[in-house]
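Following this message is one structure expressed as structure tokens.
A single protein chain has been removed from this complex, and every other one stays in its place.
For chain A:
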Amino acid sequence: MLTDLTIAQAAEGLRKKEFSAVELTKAHTEAVEALNGRVNAYITVTSDKALEAAKKADSTLVAGEAPPLTGIPLGIKDLFCTNGVRTTAASKIIGNFVPPYESTVTAKLLENGAIFLGKTNLDEFAMGSGNLTSAFGSVENPWHRKDDASVLVPGGSSGGSAAAVAARMAMGATGTDTGGSIRQPAAYCGIVGLKPTYGRCSRWGTIAFASSLDQAGPMTRSVEDAAIMLSAMAGADPKDSTCATVAVPDYRAACGRSLKGLRVGIPAEYRAPGMSEEILAVWQKGVDMLREAGCEIVDVSLPHTKYGLATYYIIAPAECSSNLARYDGVRFGERAEGATSLDDLYEKTRHNGFGEEVRRRILMGTYVLSAGYYDAYYLKAQKVRTLIQRDFTQAFEKVDVLLTPTAPTAAFARDEKPEDPVQMYLNDIFTVPASMAGQPAMSVPVALDGKGLPLGLQLIGKHFDEETIIAVGSALEKAAGFTARPDLRAGVSA
């Protein structure tokens, strides 16, 4: 089936004329049509535009010299502004926003020949760990527990992207990761998710959540595909002053590189109390596989790990409260009716437009930045953040890469959603520290748990050293031989 191919295989097949870009795209638009009613992975479907682009891709392919992603159908997280295509951030407040510009990352993908199938669902403004806060409804994880019909969450916030890739409703997708929003849903859906180094990809045209943390990255079904997509997405951008002017390597060349003599760190602090035996066993399996591949396994310590989440839930809301101040109903977005004063207009608009979790984070951020509390919370958190980054810097003096679990559990069911926000936040316990320090990190699917759900392992690398993560990730992928597919996918449940 065309929908089962990897990006690398499809790119080769297109060049060998085994199938056309129109055929490949059509297979995917049909999968979206058949499955989206249930999975809800896409907020906006752009099948007509995709098929039109596929025709052009076919002529480019005939002419030769086609860029690497020519004719490859992708899903785009609905946080990336796309010129002329509705971009909602899964929020009511900009539910009808049609950007008159293209984000840098999506522009680069288009220049590389990619075809966009539509805009994928997410937690509202990327705030969530279960894709339960979208104003356009929740996403269903295409995986289910054995003999159990419970609807599981795909993880968050890039849950629509993860579900679309897992269910073969896209060959790959873009995600954004602020505290784990690429890696955790990738783990829950059994795919690869790569958060690059902060500054590797431009944030221009991506709707902002927490500017010192947000980073775009690829979500794919293989490490090689992630490498191919990242090469297209990364690179300097004069429109984003925090985007690094560092050359972009050919990431694909790092796949299959020898790991002889590479030092892999195992951070003691990631052995959290109450962690499931299954996660611990998968972690151990990863250690064994990398040792077998020639790596030296080194015990390391990241002493401030346990403070990562608390620091995150001060800094991210602080930045979000500032970034989301622009949504006031005046220049764009929904505007509430019947306001009696300007403050009333703002308050009504923002109350109606934002969902509960977004409101909670704006309030939290407003509190930690307010007079009298700034030093005790925000400034303190920034200092702890320095210590978290120092932990990584010191660890990377001894090792080349770190191996940890991606998430403390497999995907949970919608009706198991914790009522306590703090419990919900704990899903990101292993992904947040790397985000705080700006390190690149990737989740690779490694095994199924006893209930038949995918579990992922996380590789954390040095700044701008995505290549080592990709090299180690591809070895892990090969050794794990993870070929399981979700029960809900193109051609099966269609």
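Keep this in mind: a contact is a pair of C-beta atoms (placed from the backbone, for glycine too) under 8 Å apart; a residue touches a chain by one contact, two chains touch by 3 or more; residues count from 1.
Criterion: contacts and distances are computed from a predicted model.
*Asks:* Looking only at the UniProt record of the hidden chain, which name from "Helix-turn-helix transcriptional regulator", "Aspartyl/glutamyl-tRNA(Asn/Gln) amidotransferase subunit C", "Phenylpropionate dioxygenase" or "Acetolactate synthase" is the right one?
*Replies:* Listed in its UniProt record, the absent chain's protein name reads "Aspartyl/glutamyl-tRNA(Asn/Gln) amidotransferase subunit C".
*Asks:* Check the options A:F116, A:Y198, A:W283 or A:F482 and report the residue that touches the missing chain.
*Replies:* The one listed residue touching the chain not shown is A:Y198.
*Asks:* Given that one chain is not shown, which residue among A:G329, A:P405 or A:P486 touches it?
*Replies:* For the chain that is not drawn, the touching residue is A:G329.
*Asks:* From the list A:G235, A:G438, A:G473 or A:P486, which touches the chain that is not on show?
*Replies:* Answer from the full complex: A:G438 touches the omitted chain.
*Asks:* What is the set of chain A residues that contact the non-displayed chain in the whole complex?
*Replies:* Residues of chain A in touch with the missing chain: 96-98, 100-101, 198-199, 212-213, 238, 241-242, 244-246, 304, 306-307, 310-311, 313-314, 321, 328-335, 339-343, 345-348, 350-351, 354, 359-360, 362-364, 366-367, 370, 377, 379-387, 389, 420-422, 437-438, 463-464.
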